[in-house]
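Complex shown without one protein chain; remaining protein chains in place.
Chain nomenclature is as follows: A, B and C, assigned in order of appearance, with residue numbering initiated at 1 for each chain independently.
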Amino acid sequence: MAFVTTTDLIPLIPELILLGAAFVVLLLDLFAPGSQRTTLAVTTIVGFVIALVAEIQLLDSGATGFYGTIVADGFSILFESLYLVIGILTVLLSLHYLDDHGIGFGEYYVLLITAVVGMMFMTSSLELLVIFIGLEIMSISSYILVGIRRRVPESNEAALKYLLLGAFSTGFLLYGISLLYGATGSIRIPEIVVALQEPGALNNPLAIIGVALIIIAMGFKVAVVPFHMWTPDVYSGAPTPVTAFLSAAAKAAGFAMFVRVLLTGIPLEAELWKDLFWAIAVLTMTVGNVMALMQNSVKRMLAYSSVAHAGYIMVAVVVGTPAALSSVIFYSCAYAVMGTGAFGILTVRHFGKTPDSYDDLAGYARYKPCLAFLMSVFMLSLIGLPLTGGFIGKLQIFQAALEEGWVWLTVIGLLNSALSVYYYLRVVVCLYMREGSVPDGAVLEVAESPGFALTGLVGAASVVVYLGVFPQTLLELAASSVSTLF
Amino acid sequence: MIPISHVLVLSALLFSIGVLGVMLRRNVIVVFMSIELMLNAVNLSFVGFARTMDDMTGVIFIFFIIVVAAAEAVVGLSIILSIYRTRKTLNIDEFNLLKW
Amino acid sequence: MSQIWLVPAFPLLGFLLNGFFGKFFGKRFVTIIAPAAVGFAFLQSLVLFFEMRAADGHRLVETLYTWMATGSFQVDVAFQVDQLSGLYLLIITGVGFLIHVYSIGYMGAEAGYYRYFAFLNLFIFFMLVLVLGDSFLLMFVGWEGVGLCSYLLIGYYFEKHSAAEACKKAFLFNRVGDFGVLSAVMLIFVTFGTLNFNIVNAEAATQLESGGILVTVITLFLFLGATGKSAQIPLYVWLPDAMEGPTPVSALIHAATMVTAGLYMVARLSHLFVLAPFTMNMIAVIGAATALLAASIALTQTDIKRVLAYSTVSQLGYMFLALGVGAFTAGIFHVMTHAFFKALLFLGSGSVIHAMHHEQDMLRMGALRKKLPVTYLTMLMGTLAIAGIPFFSGFFSKDEILWKAFSSPLGGGGFWLIAFVTAGMTSFYMFRLIYLTFHGESRVDSHTAEHLHESPAVMTVPLVILAVLSVFGGFFGVPHVLNFLPNGMELYFKGFFAQVPETTPGSAAAEIGLMVASVLLAVIAWSLAHRYYSTSLDAVTALRNRLQTTYRLSLNKWYVDELYNAVIVQPGKLFSTFVLWKLIDQNIIDRLVLLPGNVARGVGSGLRLAQNGVLQSYALIFSLGAMLILGFVLL
Partner (left out) sequence: MIVFFYLFALISLILALGVLVFKNPIHSALSLVGTFFCLAAIYVMLNAEFVAVIQVLVYAGAIMVLFLFVLMLLSTKDNDQYALKLNVSRGLAVAITGVLMIQVLTAFMDPTLRFGEPGAYPVERIQEIGSIALIGQLLFTEFVLPFEVISILLLVAVIGAVIIAKRRVP
């Protein structure tokens, strides 16, 4: 009896391609130590691109495998493609950063790939066990990536905090899964759904606590208040490309899991959970924005602002209609690209150091006009000004909320997004309005910025603008992928 | 036959002690051990449920939890080693470079 | 086919070419591309204007593509030209073109020449999108875009700290207004299920109860947005500070075009606004109050651009007053004439500043008319126009507003009186500006005086064209009562705006009487300005001189002047400077807008305590959250 057939593997083709790429990179690093670091990066990118092509081929295939626990539906393909794109961007942003900071590990790219593979399993599986393992693959890869600058105390500390709190939340997740398993007798989402649809099943304390614990643990992964405390510390301690990757891809994966498990899988008793999500959404937006306002480090500000953006997405989660879910997808994509871009600017050295505080941004307009312009585009999109993806994303979310009559939630969201102007604008002001002086002894880089990074950043900015001017393509994709969920 | 609710109570108590350990202990390795205690509490409840429902899924799940726990322990302990090298302490209160 | 998209496409192309290649291709390239882009847009606007006049219902619509469509909600990228946007198109591209040409001379010596023109082109693009868009969403794109460009251009001299502050302020103030617009758009979407202007205007009367709460709230929010963009109480403070930008920018953005966007929006939705009498009243009150307040502040400013800035605020208040009393046509007419003469005045002041090597203090000018004859004459034309001297453009539009404020059922004698007083002040401070700058004795320092010269032709020709428009532009809208020409404006806008029911068609005699009164007031104010400013320095210096030389003066004259000074001028000046400007304008309103940020900071410092870097506090908060959630779902 063959326990794995070829058809089982079809939905896993992108994952297999990535694993292959990971091994190639690992072996190249091992047996050809002289090989250029660029080679490793290019190999990784090639792996991502081939996987992306495979994803596109899988679109509309409706392939499933392994007893129906793995599906390649529109939802998972869209999110997986997003992880791959962010993966490519991260590699582009990493090359010069690794050189600048003496991170000479080929394993860096391997871990990036495995993190993406983990996310893909999280997104495409219908079995809580596989989702859990995917989550752990992603998390453990991220712990290591965060701590990869092992001689830097901040990096160590960020990794430690991330790991301990991550493991702590894993405990809650597992406890939740076990209680849900006890209440329903299964760990497969379709079976859980069936079991919970029986009359009275939702009054079962086991199910209620189980779902609540799962919400708590997933809330940790997507960093909603009050489970967000790790975000600023980890994001500011991690190497900047890794921060970009975490804020974009890991958060998107968290939301994909959130939608898959909680919103379409488990029938939540409407009022109770809506009120809960409502409170979480409002808290998350507000705390994120207020704290971002207080920061002097741009990286940390962006970290808090990523909390705030999770809050906007939570608004759509509260609404929960198909239109709202497709706005979750759109916003996740838009935020992933603009967030990666914004963090990406911070990877490039300026006056000989990696910029961190607002003051470090002085002089960009004169010495790095191109980066200053790109950063402004990202900031404007994060603010949500028209003609950027951020605007359309917010519009979609608030429009979906309004259609369901969530007026107050929308008003709070709008107020929050008005508040965010204060700190995003400060970045633009520092970029353009402050004259930087070259510090003594600092070397002015000859080239404006490394080619790989510039390519990635220009690409990200183009996507941001494209999503603002021609959003229809992605909107339609999102809507159709949501329809595959139900 | 052991009543399932008693197994669940035991697992809840162990879980709570684990949570408490994470928040109280100042030695980072002990904090980590408390997390292992939480995972064990989860394992216990899995076994209890599996037995009550005559199902094997819960038992299978445990193996994976153990593997994950092992993987987390390996990575976690190496991170602790690394941070000890730069900071020469295991006191969790002193790891506060990143704040506000 | 009408090809509306070409109009914004030209400036956009200009922006892209200048922004991305201007640095490499050099100055000549930029100098040709930027004005040409706007020039072509103007030509196309002219073509469209006449097409629109010929078209059925005076409206051309062009749908480019579906911007976004989800469920029942669909927004197209669609442009429309109708009476309102057609007029705005001509103003924007026409005045815009002149200012581009002028900028060639004015900005010639500046660094970042290409950047300036790229932003200027981009501004024109967004402004065109604002007026051409057929839905709230597209208008909002333009709305935010012009704000952004205004911000970029105010901060153009980014080395100057005050410029950086000013542009930050402009942005924040505008965001407060934007919040209003967004809230209104939200409510409109909920109510109408669409964001298309035409549908909203057409269905307003059936969907909304006249005078109801909903329509009042919607329109109040919209008006809040308008106060931000068009610098009305309480959000006007940013505009005077915005004068930190280059002078052509002040002329284009902060006088002629962008600041009238709020008026555009109100006029565009006239059918919605007339359903909310409360809002209309509010608009009239705010407009009148702003007109008066800003004019009284302008009386004492010594910075030439600040006088013009407060004057702009005041004139915008006038226009809002017009809209508020239901005189939409008169309001938009004043938008047009104001675009001519205020652009002219700003450009003229730019010419002065240019000649004076960026000296803006009028106390250091004087007697410039010999050195800058063209600038002097054109600015004089502009001043005569704004002061409402008969048969100059401002006379017609302003009198139309004064009359409507008096006679409209939504208006009243009080509104008229405020507008009337304001008109007098306007005349006074404008002639004061002219006298301080161009007449009297020269207070220019010797170094600057050596280099004084008239601006090059590239700057003076736009001035002359604008002067011609300022002088004759009023004949498009001659009031009925004068009756020597048909009222072009009313014919043009026939059936476009919502009608406010006319209760008493005021008598022709009354209208003539009020007209004469306002002209008389303007002339009296002129002569006052002449008396105090045409020869010596301002009143303060005059007073000081007189105190030293009391014995030389006749007792009688001294007494009158002193009384005037002590009772009227000085308290007025103190009040204007310290209470109105320093306290309300610079402190209270500023603080109010910064308040949300400061409150948030306060909350933040509390929250920061929890984020103390210790892992166990994080675990504690995590558990606290878990406890609350469990408690919530179990209870």
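The definition used in the following text is that contacts are C-beta pairs under 8 Å (C-beta built on N, C-alpha and C of every residue); 3 or more make two chains touch, one makes a residue touch a chain.
This structure is a prediction, so every number in the text was calculated from the model and none was measured.
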For the chain not depicted, the shown chains it touches: A, B, C
Residues of subunit A in contact with the chain not shown: 1, 3-4, 19, 26, 66-67, 69-70, 105, 107, 110-111, 114, 117-118, 121, 125, 127, 129-130, 133-134, 136-137, 140-141, 143-144, 147-148, 150-151, 159, 181-186, 195, 200-201, 203-206, 208-209
On subunit B, residues whose C-beta touches the chain left out of the figure: 1-2, 4-10, 12-21, 23-27, 29-30, 32-34, 36-37, 40, 43-44, 47-57, 59-60, 62-64, 66-75, 77-82, 84-85, 89-91
Interface residues of subunit C (partner: the chain not displayed): 616-617, 619-620, 623-624, 626-627, 630-631, 634
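In this text, only the chains that are shown with their structure count from here on.
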For subunit A paired with subunit B, centre-to-centre distance based on mean C-alpha positions, whole Å: 26
Between subunit C and subunit B, distance of the C-alpha-averaged centres to the nearest whole Å: 65
Averaged-CA centre spacing for the pair subunit C and subunit A, given as whole angstrom: 43
Where subunit B touches two or more other chains, by residue: 19, 22, 31, 95-100
Where subunit A touches two or more other chains at once, by residue number: 160-161, 164, 168, 232-233, 294
Residues of subunit B defined as touching subunit A within the complex: 8, 15, 18-19, 22, 28, 31-32, 35, 38-39, 41-42, 45-46, 48-49, 52-53, 55, 57-58, 60-61, 64-65, 68, 71-72, 75-76, 79-80, 82-83, 86-87, 95-100
Subunit A residues within the subunit B interface of the complex: 129, 132-133, 136, 140, 143-144, 147, 150-154, 156-161, 163-164, 167-168, 170-171, 174-175, 177-179, 181-182, 185-187, 232-233, 236-237, 294-295, 300
Parts of subunit B lying in touch with subunit C, wherever the complex brings them together: 19, 22-24, 31, 92-93, 95-100
